[in-house]
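I have placed the structure first, in the form of structure tokens, so that the comments after it can refer back to it.
One protein chain is absent from this view; the other protein chains keep their places.
A and B label the chains in the order they appear, each numbered from 1.
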Amino acid sequence: MNKREFLKDAILFFPAAGVLQALSCQAAAKDAAAPAASAYDPTDHWYGMGVDVDKCIGCNRCVEACKAENGVPDEPFYFRTWVERYSIHSNGETTVECISTKPAPVDQVAPEDPGIVRTFFVPKLCNQCAHPPCVQVCPVGATFQTKDGVVLVDEKRCIGCRYCIQACPYGARYLNPNTRTADKCTFCYHRITKGLLPACVEVCPTEARIFGDLKGKADRLVRFQRVNKIAVLKPDLNTEPKVLYADLDGEVR
Amino acid sequence: MSGMPESLHEQLSHQLSQVIGFIYPNEVETQWAILIVVYPYLTGIVAGAFILASLVKVFNVVEVQPIYRLALLTALAFMLVAGMPLQLHLGHPERAYEIFFTPQPTSAMAMFGFVYLWYLLGILLIEIWFEYRQQLVLMAQQARGVMKGVYGALSLFSKDVSPEAIAFDHKASKIITIIGIPSAFLLHGYVGFIFGSVKANPWWGSVLMPIVFLMSAIVSGIAMVMFLYILLSLLRNARLDMRCLDKIGLFLLVAIIVDFALESLDYIHRLYQSEESIKILGELVSAKLFTSLVIIQVLLGMFLPLLILVLVRTVRFNEELRKLLYFTTSLLILLGIFSMRWNVVIGGQLYSKSFRGLMAYKMEMTGIESLFTALVLLALPFVILTVLFRLLPPRWMDEHALPAR
Partner (left out) sequence: MRLPEQVTRLGTVIVAILAIVLLLRFVILPESLFSARPHQAAKVEREMAKPVRYAGATSCRKCHAEQFDAKYGGAHRNIGCENCHGPSAGHAADEKAGKPPKPREREFCLGCHAYQSARPNGFPQVDPQKHKPKKRCVTCHDPHDPVPPETPQDCGGCHGRIERTKALSDHALLACAECHQVTEQHMIRPRQALPTKPDTRESCGRCHAVGTTDPAAAKARIDMARHGRSFLCWQCHYAHLPEGPK
């Protein structure tokens, strides 16, 4: 065949491929469009959490409850939520410890250091970002954001490449040693969709953790946003976290 | 509660005890370990060897013609192994096909799968086919038994070895190489982008990362071909084309200078800007990466080879000494580039994203993610290369004294 005929056939290839692509998209849409026959509509909700740093007593009950509710391995290498302790000294040095890996002894009191000007506990967990970097990097779409704002990991499709764990700026993810897939806090999705509170919020003795629906009207989290000055972790990374901190000290990373 | 493997528990307990300062608790585990250090090292050599080969075809550097086929086969051998460390590293290797079935377009890792496929199938194999076609046809004619069928199949049963057909082969080869150069850039640039796009990790997340990775890939590829050329001439007791070797040395020198300039720029830029992460990154280099970065990567892997290559060009050494110096230099460079991959991959996981602590990585000796597996994977391309040399002997055409056309 001559050059002209060849070119004509090549040009026709593109619309042909386009038609095939459109047909396949339609087929895919039909698969996904069939809705679950339940009363819960995720588009009515946009979940978030509030943390009142000044209320946290560092008792670690939230960490224990999360592990019990969600089957997180007991070992001190895997946490869906944890608590940090900050001690800011008058000489400018800040010391941080994770009290969830090494809880403080209950039978004795550490000697008071009068040089410490501020000291407090900060609970941490997955921020369920509105603009999640972990979802962006997943090669197979195993981690995704639900319509109600929770980031989940499909343990049946995750290939365990660990890219999402690298991409999370907050250290919220880990590789579950039993399923060998990525894992993290789900805001206790199985509880909140039934109107219950996440386990960590349920057991917090001082109401340092507040769970709520940012789309709600008479909602604890919505009021929390009104009466507190809100900060989020690492705002410069533009992940748009949905865990809102009140009274967050500038030393907290 | 968990049935986690004993060896993993031991490794993590040890790593937890080695923590200095504060780390997010989940950071105690090193997510990307030795296998992920091996992978960019291998793909780098693929890209670099191809770029060296392209100098012959596209830029008409006739002096390096003797290593053209060696460079192509090196690229192929390393490319066949490059995907293995990734596969072995996965938590679920049996699900790896999902990267091709349901790729997420926003994921650099997913898109890399297609770039890899394109480069292997669309560039490298086709390039090698056009280069070897005439030889395959002739070998098919001369062979007997099974090999006749094998060579026939490899040549896709084409029969035309007329001067016009050969001329077309060369032209096609040139066109594919022209497409292949940006493809090679894309191949290893993408690997750099996989790290460079991670904003969560300031040791990785930098605009220069893809460029630095690419330049160091070119350096390692040229060094590997140089190393193999000298090694093969030793093993075969054949004469080395010193003009070719000197030319390779020149390109290596230029590549090292560019690579060094880029890496220095990265460090100077960081130090000058002095962002928040600079303190912990400084501690990272001095406490955890001093030997692997300052000594091995920079001094032994860059400065010393640079010195030797400049010396070889300025002082008149005899052939034997030059060969020895080139051999040593290429080995030093390969060691230095491997160390650079280690410093990027492992280094990026030895400090906490809270910027307040340092961790440790205890490399396992045996197991899937272990030194043993890494060494096997590093040796495997040489085994494959041996097989390729048997199957597609680079000098067959010369040895069968065909009339020059």
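Here, a contact is a pair of C-beta atoms (placed from the backbone, for glycine too) under 8 Å apart; a residue touches a chain by one contact, two chains touch by 3 or more.
Computed from a prediction, not measured in an experiment: that's the story for all the values here.
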For the chain that's been dropped from view, list the shown partners it touches. A, B
Per the definition of touch given earlier, which of B:59, B:157, B:267 or B:290 contacts the omitted chain? B:157
Can you tell me which of A:85, A:124 or A:184 touches the chain that was removed from the display? A:85
From the list A:46, A:77, A:120 or A:174, pick the residue that touches the absent chain. A:120
Hey, which chain A residues sit against the chain that's not shown? 2-3, 20, 23-24, 27-28, 31-32, 36, 40, 42, 54-61, 65, 68-69, 85-87, 90, 104, 106-110, 112-116, 119-121, 140-142, 144, 146, 152, 154, 156-157, 186, 189-191, 193-194, 196-197, 199, 202-207
Sites on chain B contacted by the missing partner chain, in the whole complex: 101-102, 104, 126, 129, 133, 156-160, 164-165, 168-169, 172
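Heads up, the rule we're going with is that only the chains that are shown with their structure count from here on.
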Cα centroid separation between chain A and chain B, in whole Å? 36
Contacts from chain B onto chain A in the complex sit at residues 1-5, 8-9, 12, 16, 21-29, 31-32, 86, 89-93, 95-96, 98-99, 102-104, 106-110, 113, 194, 197-201, 352-356
Across the complex, what residues on chain A touch chain B? 67, 71, 73-79, 82, 84, 94-98, 100-101, 124, 133, 136-142, 157-163, 165-175, 177-181, 237, 253
